[in-house]
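As you look at this complex, bear in mind that one protein chain is not there, while each of the others sits in place.
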């Protein structure tokens, strides 16, 4: 798009254009109801119905299976970013959801096993029509990601699943849960794995506990599995405990970058609000708009710097992922490469989320006391945006050591 | 106190010891109810009744007039700080209130006019018994402090007052309001002045509009004056519009520093909570307390640095004020000196309030997701502490230029 | 390049590949002599001879005119970045030089006037063979860029030039100087313009005054013009004083972004040195490499974050420039668009240069006392990298207000 003069995240394919256009339209509508869902701590079912209807939820499903055919990470990330401008809670839920069909589509490309192909196609077809909505439920309170306590034990015909997941964003909307699990096979040896759990399976319960400072409409509840029976093919062993599985790395990478884009969207909304306010707010005795005060220009200038850096870096990282995934089939993935790629994504994500907080803070400053009022958009965004750093896979308590260890050539997983 | 090993704010006189001991006790009690007042957005009348009862509200009244006889800014600031650990909303209200009798006590020392002396004594006696509670209502939406629109017009026997003040912290508890006003005397020439308004005077209304992100129990409502009749002596002309009046500078200085101490208290409470949490929270697979993780130690270390700097600088600034006021009677105050003193107080206040925000943010980080929950103490403190920079006299949009202009020898009031 | 796992600046065309390969080779060689030129404050003539020889100096000249045919800003910026890793002084000189033929090449594309075309071709042919080396001498001490005091006065057959330029990076190597000038035509009305001055013209003098904290091999001397006679065609009026001329905006944009890339290169060199050091340095009593200390990992992690953000944002901005310039011929340039584009470039540049300083600072910290020694690479890089923010067009004293004003829709040039 040759007319662009800023680093706003933009789609890079015709399918991406359609997706981002949809995201923009939804964002506008969601923004109107976001304050109410925040106040009442309710889940915006209507948002999800609308996105199923419009086809947005099927964005990453191939066209032949009923979706929009988006394959570019750059497109996904741009769409999540736009949704974030309207409603951060919904944006992070969509990010979680979209990454799943994107990942299944990638698996499908290289899959030789015919039964597997049929299953993936079925799943994607359901996603394409908006009937399959995914919830990535990995986090457990008090445990690092690659050390889940949730256990899938061998049982006749498959597995039995027990455990509890927290921060399961988007759980009220989902029909399928993806959870990391500790697989205990017949040899009694626990391994890290991955389970696909139908929301409707007996023993699955969503505990509606989510009540937080912000992101109140994200439905990030607990999920409890109580002796849930799973078909054998719904559990996949990915490797030893304590490591990020090579096979699922692409999913984790896309998820992490999309989250950063969502929080960037929140910051963009706050900044736009502040710029608008600064042009309209007048302060006696001069009665000129406060935009003309150098201190306001300075704050706005600093926020622009933060946004430009985050946008540019997210865009560059998304492009990097696309190029890397294009060049590497699942079978060709190398753990060393993936950790270096994760280091890059993590650098961008941890900083973009931190700067998003600062941008909203500056918007608050520009607003004078006005932004501090409960009814102000800014006071909600200030609460929402603080969620960013808690988001997985690496919080600030882990991220810098992880990054540092990869850079220094040390085993990075020790940091966790 | 020779056993001290940190820079905690401490009293420096026997009267101050009593005051700070009271503040500590109240803080403990207030902390228990703070969450509820926050949730319901209610004013803690019981806190104010208890402080009237205990004598805390009369702290700055001479003993002979029924108070505790506190004269040291250092003592006041330490007490406000302790209250801030329990309930920031009440702490900033108490700060506003206490500065008034402190200021009247100072005026009394040098006052020669006998009628004036009688009036000040009466006011102080009321304050000493807890019956006079003051609200400093200076701020007006959309106007800089030394340019009020609220007007006191000459009228038979005194003045008539009209106008609207915002952010009138503590207004539900007060019996007397102190407001900056534009005095229009018979010559039609507007001047900057100062009015003492009985809460019960006809035409005074508290608009209960305060509903904000944090500091929800501070009762920072609007005050409306509608043709309020004031006795002549209740209005004092202090100087030209657009300047901070020399005579009221001491009040403004003490107020500004006390506010910083209140927000420091909020930060201290958050930090103590995080340190406690870090010792108790265990994270698998090692199952050791997260306090043993270097990243947690680093966060705690940075927060300690912030607290030490703020504490040390507030203590030093409070001592400076005491020494300066001891050496300068009201009649000896020089505007140039006062601006340089204000520069110092402002440097300390703007930074202590900014760092208080960062300390709470770090506590949040240390908490993992736990602090983000609505029920967590940290999520309330995170909202409360953000109010600091908005507080008068200088927000971050004015403070740096003000400080810079004083340092560069330029007229500082132009920055406003 | 599908194998990439980080955001390193990379070429995007075959011509760019050749250029960046050359830059890498030169950087290696330059690095060896950089310490000596720094110590002796000498200009590295040999570097410039080598780059003329290798063809690097002709990189932006079309192949048919003897150059490498590089047209992508992305390629130029990547090459300057690589040179910066070896020798920052030479890198900023090359950046200044390369932007000129890049700009002339761009002018050539749309030029209709045949005489003009012949002149541009001649200039480019000289540059292609390494015989024309350009010095962009815009800065004047005590004056903002669009208000030069250097004056080109109408005279028979052309103009006479008088004035003094400072910080004329690369002046010892140059054969042609490009200077902003105040053109005074027959109407006596001063306008902003642009002069091409042969180094060998009578009246041109390089005052060898450059002796600075860092960037000592950059030859950033003064240039004095004393009644220099210029052919009419060597002076071009670009617009009113006080504005950045629309026509020269592309040159300024490329220059500004290239500078940021050069300073990024310095930071990358320091970081690589620190990482290497951390792996080798052992500290008793444990005698393990300090790389294993969490505090070192944290520092390295923070530096990686800074580098990733700067790299990603510079890459994204360079791509944006290429796309914009592809879509806009010189005749189609709109001042509003150009300021918004400059805002973007400025956001990236001001921050990348600031973070480059921080990265070198962190490398210093990781080094322990070792990096503080005069003989250490880090102590030189620490001095070099501090030059970044002074570089034109906007220093930190102007940049944030400029950015803020563009964002707020105000006239940006007032900030200067």
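Think of it as A, B and C in the order they're written, each chain with its own count starting at 1.
Here, a residue touches a chain if its C-beta (ideal position, glycine included) is under 8 Å from a C-beta of that chain, and two chains touch if they have at least 3 such contacts.
It should be emphasised that the depicted structure is a prediction, and the values quoted were computed from it without experimental measurement.
*Asks:* Which is it among C:10, C:131 or C:293 that touches the chain not included here?
*Replies:* Of these options, the touching residue for the absent chain is C:293.
*Asks:* Which residues does chain A use to touch the chain missing from this display?
*Replies:* 294-295, 298
*Asks:* Even though one chain is hidden, which residues of chain C still touch it in the full complex?
*Replies:* These residues touch the chain not displayed: 141-144, 147, 149, 166-167, 211-214, 242, 281-285, 290, 293-296, 299, 364-366, 368-369, 372-375, 379, 382-383, 386-387, 389-390, 395-398, 400-401.
*Asks:* Take the complete complex as the reference. Which residues in chain B touch the chain that isn't displayed?
*Replies:* 1-7, 275, 278-279, 291-292, 294, 296-302, 304-305, 307-317, 320, 323-324, 326-328, 337, 340-341, 343-344, 347-348, 350-351, 399-405, 407-410, 415
The working rule: only the chains that are shown with their structure count from here on.
*Asks:* Just by CA atoms, which chain is the most central one?
*Replies:* Central chain is A.
*Asks:* Same or different for chain A and chain C, when you check if over half of the residue numbers at their contact belong to both copies?
*Replies:* same
*Asks:* Taking each chain's centre as the mean of its C-alpha atoms, give the chain farthest from chain A.
*Replies:* B
*Asks:* Could you give the separation in Å between the centres of chain B and chain C, each centre being the mean of its C-alpha atoms?
*Replies:* Using C-alpha averages as centres, the distance is 51 Å.
*Asks:* If you average the Cα atoms of chain A and of chain C to get two centres, how far apart are those centres in Å?
*Replies:* Their C-alpha centroids are separated by 38 Å.
*Asks:* Multi-chain contacts in chain A: which residues touch at least two other chains?
*Replies:* Those would be 294, 296, 299, 400-401.
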